[in-house]
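Here it is: the structure, laid out below.
Coming up: chain A.
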Amino acid sequence: MSTRETQRIDARPPSSGLVIETRGVTKRFGSHVAVDDVDLHVAEGARYGFLGPNGSGKTTMVRMLLGLVYATRGEITVLGATVPNRVADVLPEIGAMVEGPAAYPHLSGRTNLALLDASGPRRGRDGRRRQRVEEVLERVGLAAVDRRPVRTYSLGMRQRLGLAGALLNRPRLLVLDEPTNGLDPHGIREVRDLLIELNAAGTTVFLSSHLLAEIEALCTTVGVVDRGRLVLEDALDAVRGPTGRLVVRTPDPDGAARLLGRAVAERHDHTLVVDAAPGGPSALARHLVEHGVPLDGLAEQRRSLEDVVVALTGPGSDTARAREARA
Partner candidate 1 sequence: MVAVVGALLVGVPALLAARPGDAQADPQELRDRIAASAGIGWTGYAEARATLGLPRIAALADVTTLLSGVTRMRGWYAGPDRARTDVLSAVGERDRYVTPRGQAVWDYGAELLTIVARDPEVRLPRSEDLLPPDLARRLLAGTAPDDPATALPARRVAGVDAAGVRVTVADPETTVDALDVWADPATGLPVAVEVRARGVAEPMISTAFGDLEQGPPDPTALEPRRGPGAGVTRSPTSDLFGVLGRGDGSTLPAVLAGRERVPPERRFPALGQYGRTLGQLIAVPLPADFAGTLIGGIDRAGAGRTLTVDGQGSALETPLLSLAVVRSEDGARAWVLAGLVPPAALDSGAADLLAGGRQ
Partner candidate 2 sequence: MIRVELIKLAGRPRTWVAIGLLCLLPAVVAVFLATTRISPPPGQGAAFLSAVLQSGSLYPAAALALVLPIFLPVAVAVVAGDAVAGESSQGTLRYLLVRPVRRTALLGAKLVAIVVFVVVAVLSVAGTSYVVGVSLFGAGDPVAVVRALPEVTGGDDAVAGAGPAGGQQPASAGGQVGGSDASQSGAQPGADTGDSTAVADDQAARERAQSSVSSLSGEALGPADLAARLLGAMGYVVVSMLGVAAIALFLSTVTASSLGATLGALAALITSQVLVSLDAASSVTPYLPTRYWLAWVDFFRDPIFLRDITSGLWLQAGYVVVLMLAAWANFTTKDVTS
């Protein structure tokens, strides 16, 4: 109950430009509340990172957005359609990957995609279908796959195949749940580049992950979920704003500390964190140099996403819950 209020700073896009909007969405499985009163706002054209530890309700939320799981309470609007009633109208414009890829193991990747494509609403002729399938295979780097059944694929290949399936529709909105699971660093980079490219072409990307670094590297907006609640939703730049302190690196930390006195907030080896003085970094630099303290570096301190998340969520929710259970 401690973080009831979602921390919001500003920059909420006007509601007309939202591709995903939820109000008070709650999902209960029996007595367990998986998602609790979540308001999401995903702007058109954004790269939205939905961040939370494992078991925090991310996947349930993603399933609710796609109409797979029905919300116990609350309203969901995706691409202007209410979910789940009218979700079928907009699903053709959504590409999705939910909780890992899945395919018919005895069929080849190409056949899987063709079947998936054929089972959707009718679009275009069969000739174009083959072309579409080749196109997406190319995009995810699977153009060279042969007739091997999916059963023989590595996890990374399956992940790429799943991504290919999500791209089949040329979606306006991509909803991806942990899309880089099982990929090597090279693959992760490729996927990230692909998503940025698609986003540049106008696709809104909604990406859920438990990996901070991934979100930080890719997203423009971040929503943080903890134990079913949304604890933060903001533009990434705003989250990582300056703290008003300066970070000083010097070979003579003692001299600097003596000189700056009470302004030093923290000290680790050769690094001091200093409350900003009037005049900003340049004034401080001059002050130190003039008093004979050599400088290796001086920068504004910025919050890291990690700091923010840890501050908001406390210990990992799995351990927290385990502790609760024990108590």
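A quick word on the picks: all candidates are chains of the complex that A comes from, given by their letters.
Observations on the structure shown:
Definition applied: contacts are C-beta pairs under 8 Å (C-beta built on N, C-alpha and C of every residue); 3 or more make two chains touch, one makes a residue touch a chain; residues count from 1.
What you are looking at is a predicted structure, and each value in this text was computed from that prediction instead of being measured.
Candidates 1 or 2 all come from the same complex, and the one touching chain A there is 2.
The touching residues of chain A, when paired with candidate 2 in their complex, are 60, 63, 66-70, 87-88, 91-92, 94, 96, 98-107, 111, 115-116, 118-121, 165.
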